[in-house]
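The complex is shown incomplete by one protein chain, all other protein chains being positioned as in the whole.
Chain lettering (A, B and C) follows the sequence in which the chains are written, and residue indices restart at 1 in each chain.
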Amino acid sequence: MDKGLIRRGIRRCSTGQFLAWLTPWVAMLGFGVLAIGLCLVKGLNQTNMDNRFAFGLWIFLDLTIIALGAGAFFTGFLLYILRREELRAVINSAVVIGFICYSGAILVLMVDVGQPLRAWFTFWHPNVHSMLTEVTFCITCYLTVLAIEYAPIMLKNRQLRKVPSFLVFEFELHKVMPVFAAVGTFLSFFHQGSLGGLYGVLHGRPFAYREGFAIWPSTFFLFILSAIATGPAFVLLTTWMVSKVARKELVRKNVYSLLAKISGWLLIVYVGFKSIDTLVWLNRTAPLSGVSPIRFYAWAPFDIWLLFVEIAGFGLLPALIFLSPARRRSVPWMIAGSLLACAGVATNRFVMTIQTLAVPTLKFEPFMLYYPSWQEVATFLFVVAYGVILYSLSFRYLTLFPQERDLQH
Amino acid sequence: MFPGIYGFAWDAGHIIFLGIFYVVLMVVFATIAVAMRRAIRDSRTSRAEALRWHADFEDLPERWRRCRHELAGEIENRTCPNAFDCRHCVEHPLFVSARNGRPLPEGEPRVAGFEVPGDRLYHRGHTWVRPDPEGLLTVGLDDLGAHLLGSPDMIELPKVGSRVVANGTGWLAEKSGSTVRVLSPVDGEVVAVGAGDEGWYLKIRPDPAGSDMRHLLSPAEARPWMLREIERLQMAIATDAVGAALADGGVPVEDLSEAIPPERRDDVYGAVFLNV
Amino acid sequence: MKNRAWLTFAVGLLAALGGGWFAVPWAMYRRSEQPVQFSHRVHTSEAVGLSCQDCHALSDGGKFGGIPRLETCAPCHAEPQGKSADEKRFINEYVAKNREVQWLVYARQPENVYFSHAPHIRLAGLKCEQCHGQHGTTDRLRTFERNRISTYPRDVEGYSLVRLQPSRWNEGMKMDDCSRCHHERGVEESCLTCHK
Partner (left out) sequence: MNTAHKPKARYGMVIDLDRCNGCGGCAAACAVENNVPPAAPKASDRTGLTWMRIYRAENGRSFPENRTAFFPISCQHCGAHTPCVSVCPQNAVDINPETGVVSQIPPRCLGCRYCMTACPFHARYFNWSDPEWPRDMENALNPDVSVRMRGVVEKCNFCHSRWQAAVAKAAANGKREIDPADYVPACVEACPTEAIAFGNLDDPRSEVSRQSRAPNAFRLLAKLGTDPKVYYRSDRDWVRRMGDTDVAYESEASRG
């Protein structure tokens, strides 16, 4: 039925099968719309956030998906600026994933703030000393860049490219793509960093506060590093998942191992800096704020194990897997490594967001936990469903993996 | 955000932060503007056809982009980097001069049942061009192409007096619901159009400077190429259920398209006529 | 063909600009007339000789009396002083029936603004005209415009959203106007100076 939209020579399931695949996701999307509607109409009392847990599940997951979406800018950087041509095999997919991650995060943020209609205030009256201002500016700019990068992928659709002006525009847009890759890299660099800076500057929160260079706390640089280390791993993971769902090879093995290798090297650098930073923080920064670092880990369930799991289990371990040539020859090992790396970035964002708020600052305040309400979870499921649907449509009708056709035989 | 708005101050923070922001915006919009301007220029100067071919070529699978010298057995493995346009190829003259004037083996004029006459030059999109005595060029579908399209359901030929460009659209043919863009082998002005049953489709007046036809295959090159094409066609037709189904030797059936499973037809046309 | 494209573009541009500059602002405000027409010029003229403070007084506590109540007007207007129909109606409808006029206040500040006349008049020595312009010499009370969304009078929002020229008195009492004057005079202008 929709054969005319699918690229020649590419095998896709039947329209019926595709609709059947979409149905549960659309249902999930509808469920999310309900939750979002409740939050927008009735207010944020629909969530379980409170005055102490002013940030909750949403901010944690936003930071996580933005870190995972770093694959888009970093792959673009490696391909267009450093000329790693092998990555052309995944760049389109990485751009779509980046677009989904960033637009999804912004969507959730719009539900998360108390007065979404005032979102433009940050642009009109920016406080240029706030990390959040930097994040807002960079993320919106970068989403624009991602949309521009998405455009040529869409214009390559079999029907759209029949229109001569689309075809010519796509061709010319593709030629200037390195400029957008560079701008995207610049913007991503700053907002990934600012997201870390968001917490690092909180000198009222000794658990999060870090010293740093110039105006940036060390978390600024650690967030950048962890994002670009995990980005390729997430691209690897999604490519593998898509090839499992579509039941076909999408890229050559060497692309997997290249992504794993890049991720591995960056992870090892990250783990190194993160360890140094943790030691400095525990032995110098925190005591200067009047806190004995043991206090941070005095409460279950966020004991000291979380710190070790984050650095060793989800940082060092995947790095070692990725850096071993023998493991890199095995797809299951690379997938395991990617899962660990992605879990690592999620844990880091979780610790910075949730644990920072859980650990009390005043002595007579208790350690606190919070459980998200179904509305919060459903809002996030909306983003997941939105991402799956947009990706599925893109995968079916656009060329996300140029090597797919070659690998069919 | 802007000077004069409450909260704005001419201090280092504002100047640096907003300065960078505006620079980024300007770079983004300027780059888009450049791309748009070039796109408009391209559309005006009818470069669209050439660009379409380049874009299509980029999207062809690598195993379809083999260099003609690989097909002729002169080199082991070479992917064409020039969109099958040997006129701009740096290496093509080197290959030719490496032959030291020795012609390639002529081969049989009949390849696996398909005619490859020696009086014409062949384009990789299964068209040929034959110089006429009066200085015009006749363009038609080669035997494989003609067998595949059989008698097309619909055909859209260019207007007499219009220009065609090499690798650009020669004419459009519709067969069993799929549209095929048949590529023109040469540049020039269309002076007459005919139908497929006359054995030719277009008569073209070459540009005054004469037509450069270095990118076209000589009959000697076309014969091994045709063999490869039949292989490729078989690959394209092959589904998981049905293996290769073309006759080996003998005369192929008049309308090959009937032999192709309907759901594969569109892909096969794309593969043979180099349409993405 | 080319001309037609340009014409379409020009018409579209004009429509968009017209919509932005005139139609939207027009639709955004609800217009109403004051319950009674009133001439400031007559009252401040030499014949009558009133000053602003005679009717818009500042109380001892520094609170602005603001809009005069019936008791301010009634002593003079128990009987018609002139021949205007408005005055007759004022006497019949309000003075005779002892009903307060529901004046529409052009300069009513938004709910979150704290403004006291006292520091501005007593300490800074500002003249009424500084902020209210020539309101005291007008012949008629202008049509009152109220923002349908914010419910604030148009005067406090300014007459155009983006103002390219420096403030004129009838450009409203926007936060920018207050802050500019504070800035020029070296008076503090943090949020809480004026907001409550």
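Heads up, the rule we're going with is that a contact is a pair of C-beta atoms (placed from the backbone, for glycine too) under 8 Å apart; a residue touches a chain by one contact, two chains touch by 3 or more.
Quick caveat, the model's predicted, so the values are computed rather than measured.
Annotation: of A:V291, A:V309, A:L339 or A:V384, A:V291 touches the absent chain (contact as defined above). Only one of A:T64, A:S103, A:S243 or A:T356 touches the absent chain when the whole complex is considered: A:T356.
The missing chain, though absent from the display, is touched by one residue of A:T75, A:N92 or A:T136; that residue is A:T136. Among the residues C:L70, C:A118 or C:C181, only C:A118 touches the chain that is left out of the figure. Those residues of subunit A that touch the chain absent from the view are 42-45, 49-55, 112-115, 118-119, 121-122, 124-127, 129-133, 136, 198, 201-206, 288-292, 294-295, 356-357, 360-366, 368. Of the residues in subunit C, those that touch the hidden partner chain are 58-63, 111-112, 114, 116, 118-119, 122-123, 182-183, 186-193, 195-196.
Quick note on the criterion: only the chains that are shown with their structure count from here on.
Annotation: 73 Å between the Cα-based centres of subunit B and subunit C. Centre-to-centre spacing of subunit A and subunit B amounts to 40 Å, using the average Cα coordinate of each chain.
One finds 52 Å separating the Cα centroids of subunit A and subunit C. Shared interface positions of subunit B, i.e. residues touching 2 or more other chains, are given as 5-6. Not a single residue position of subunit A touches two or more of the other chains.
Remark: subunit B residues 1, 5-7, 13-14, 16-18, 21, 24-25, 27-28, 31-32, 34-36, 38-39, 42-43, 47-48, 51-52, 54-55, 59, 61-63, 235-236, 266-267, 269-271, 275-276 touch subunit A in the complex.
Within the complex formed with subunit B, the residues of subunit A that make contact are 3, 7-9, 123-129, 133-134, 137, 141, 144-145, 148, 156, 158, 161, 164-165, 167-173, 175-176, 179-180, 183, 186-187, 399, 402, 405-406, 409. Subunit B meets subunit C in the complex at residues 4-6.
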